[in-house]
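Left out: one protein chain. Kept in place: all the others.
The block that comes next holds chain A.
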Amino acid sequence: MIPSVLYHCPCLSTSPVPPPPHLPSSSYCFHPLYTLFFCEECDAIRCNRCVSVEVSTYYCPNCLFEVPSASVRAEKNRCARNCFMCPICRNTLTVVASDPPDADAGRLSVPVSTVGEPPFYLYCNHCRWDSAEVGITFEKPTGLAAQLQKHEDSAPDSLEFDRLKEHFEPFIRSSLAASSAHPASTVHPSSAAHSHHLYSSSITAAASAALARDIPGVSKYTPLSRSTSGRGGRDRSVNKDEMPEYRSRMDITTASTIGTGGGEADVEFMKHIETINEVASLEQRWGSSWVTSLQTRDLKPLRIPLHSKRSKRCPVCTHILIKPEQKAQSVRYKIKLVAANYLPAITVALPHMYPTTETVKRALAKSSAAANDRLNAALHPGETYAFHLALTNPLYDPIQVRLATPRVHATNTSTANQEKSRRPPFGVSLPTSPFTVAAFAEAWEYDEDEDMYWTDEEDLGGGGGGGAKSVRDRDARTKSRTKAVGVLEKRANTTIVGGEIIIGKEARGRLMFIMLVQYTYRSDDPVPSESNEGEGNEVKGNTGKGPETKTFEFYTVVDLGEIEG
């Protein structure tokens, strides 16, 4: 288990203090740094759980065609061009021509430059499945989807689906009108402000109306909106009055005979299985939109499902946090406010977990108990371990960092005593005085820096470059013995600080603790933002003298791994 640092996102909660990390229920609010966003307007961390998401483009991952959102629904979220997936192994299928007829069937003669001829068929390069096995061949190698369309449209499932759509059409239209009259405020109070934006398209409007509606016969469960029961009741009456009874195209009890799966036909098939390969696996079947046959030999090529590019907005100020470029080929972003560009990146390492060549040699030579202990990567109760925190500054200005380990449990008074007794008994000591992390500079600026070369060599060298490494390691070792807690090393825009953890005798489970990171940076705009109410993350710095500074604080969870008893 590699030690890790996760960042806390308050997710609009009123208390900025994170829940105790050792509770399994707390996992929802701690995220790795690379998944987080940062809203400049609100000066707050945003995570994938609290942002509002919009689809900006639909595209086919195979042909990279951007599908207009109008036709996404008509094409049932799948590529309507020439992209097909192998029903056996999910590989992309290619169109190939048939072999010319064999002159002599016995010994295979290899003619020079054969030209394939129609009929064409789909062929999987990976598992050698081909569509001729299920009787699908094409007269010409273009417009395959159109050629297959007739096949698909005549399928009983598809016909039934169209009929259902037709049936619900008037209802969707009427509920759409209703939802535009009463904008649904059931999602979250804060999202109501920009609901006009969210429900701009008719698809989302219909979907949200459907989600907000109460289902007859199912008891209401609306944890987010407790005051909408009246509205729900009204909806239900609408439901009852306006829906005529739906009659299916065919009786479900007879459906199994036409290859839609289920029923007697499948039972009969399952009774006579000889090899497991005859049965289509779950992976092979659930990629299909319709119910497919249970038999592997009946599986049809699948149109490739579309992917989407999504842009995300801050839930409070509705400013865009991330917005990809419209083109499917492009992997760039028009707007990208990711937390990694604002918050210092923190990595944690346990130096005793990395035995160097030096320590290995020493262990072999002395074979003393102490050396063996050093090599052991596990954490044991009753021991003291040093750990290194490397902070990397992404900002173009140097920052002042202060670390602290707040006692989270002291705040909730009711269960404080109970919690304290259950808490894994360990003590963390961190450097208390603030330290600086140098500004980020573009890589070429410190290319000349020989310190950088040295580190590069060290990284690449591995076992080979043992000389410099072991010297440095011994250096670090003696340093850590004398001064385990404090700033250990400053290199480019990274500062490594050492901390120490004392594990109690009875400690068990994961060794995790909350660390509050406070950093002060030079602010560009002189006016302090007013949007920090409720967030509580931003503390205005000393405004009186010198350049304007700001302080931002956030919580992290440092996970050092499992304590082995």
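Brief remarks on what is shown
Here is the rule we go by: contacts are C-beta pairs under 8 Å (C-beta built on N, C-alpha and C of every residue); 3 or more make two chains touch, one makes a residue touch a chain; residues count from 1.
Assume contacts and distances are computed from a predicted model.
A single chain of the complex does not appear, and UniProt lists its protein name as "Dynactin subunit 6", one of "Metaxin-2", "DNA 3'-5' helicase", "Putative exosome complex component RRP41" or "Dynactin subunit 6". Screening A:Thr35, A:Ser56 or A:Ser98 for touch with the missing chain picks out A:Ser98.
Shown as candidates are A:Tyr121, A:Phe387 or A:Phe426; the residue that touches the absent chain is A:Tyr121. Not every partner is drawn; the one left out touches chain A at residues 88-89, 96-100, 102, 108, 110-114, 116, 121, 123, 126-130, 132-133, 277.
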